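With one protein chain removed, the remaining protein chains of the complex are shown where they sit.
Right, chain A next:
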């Protein structure tokens, strides 16, 4: 009977119920869409940054990150590598040797970053092969060939199969010099990476720098990026003091800071949105209680206990909040999936600005189920807290005063 009465009461003023339900419905959709876009943009940004080059986790010789010189590199340790690869969240482990060199072609010279890579392992983490826009990716052997980033190649006006000259300082002060056949070009979304990277097979780079078996970092790929912190913690336990294990947040602190700041401003926007929801719901509840004050007084007068009346009003409010939240949640799913499949793309100067800050100028949406659950629950919680207003009013009501017209 009470459920039936609550349900019927819900529709006694269709406009009021519709307004309240619509307020909750749109609140859920807006908060989910905003959070999904925010998370999607940052996930994409992190993925770009991490997958293009940094990786989710890097392992170096202790102290390398503060003084990034070849002399702080580490000798490859097969036993250690096997242990790391055996961790359940690790999908790939790519050894690298990285250092700077001067690249020359004809009468032009430019600084570049030489990255010695294991072609197959590197490809698992950064998908480097997919970024090849001209020529070929390294085969198993690799040989004495290099792959240049697009911006660097344009600077030199290079073609595939041209030869580039490199000169640098090798391991322990040795002179490093060599000429290399250009195998292909790769393109990066990040202008910073696109203008300076030069890849060569690990063995070739080790020979170039006169550092056999030396690597400067292990770059790790993860199966689940949400478990980054626990994975880092595990690896630190395995690595002891010999190696330093760093997550992308430590490798790219500016990016992490930027994300935190941007998320902070998004919380303010969401807070304003929640406040609007509160006013919307509370306004209609206030209206409802004014309208039904006489009736509540009458029901108490004829013998309905206030507890039962409060339950009745609570049930009505819960019905409204649940209808709004669930329909909002259900409608937001296709919307968010659509935004994931067809991300918002921005163009013009804005896109250029984004590129300058290493952002891809696209706004994909994240379909992480926790967003739907969290936002749905927050709005549901707001609705339920506000539902206490009619309950409190019922408990405070004096039937004599309530029935005075």
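The rule we apply is simple: a residue touches a chain if its C-beta (ideal position, glycine included) is under 8 Å from a C-beta of that chain, and two chains touch if they have at least 3 such contacts; residues count from 1.
What we mean here is this: contacts and distances are computed from a predicted model.
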item	value
Which of "NADH-quinone oxidoreductase subunit D", "ABC transporter ATP-binding protein", "Flavodoxin-like protein" or "Putrescine transport system permease protein" matches, in UniProt, the chain that is not displayed	"ABC transporter ATP-binding protein"
Which of A:19, A:304 or A:322 contacts the chain that the document leaves out	A:304
Identified contact with the non-displayed chain, of A:135, A:151, A:361 or A:399	A:399
Touch residues of chain A, complete complex, unshown partner	1, 5, 8-9, 11-12, 294-295, 298-306, 308, 399-400, 403, 405
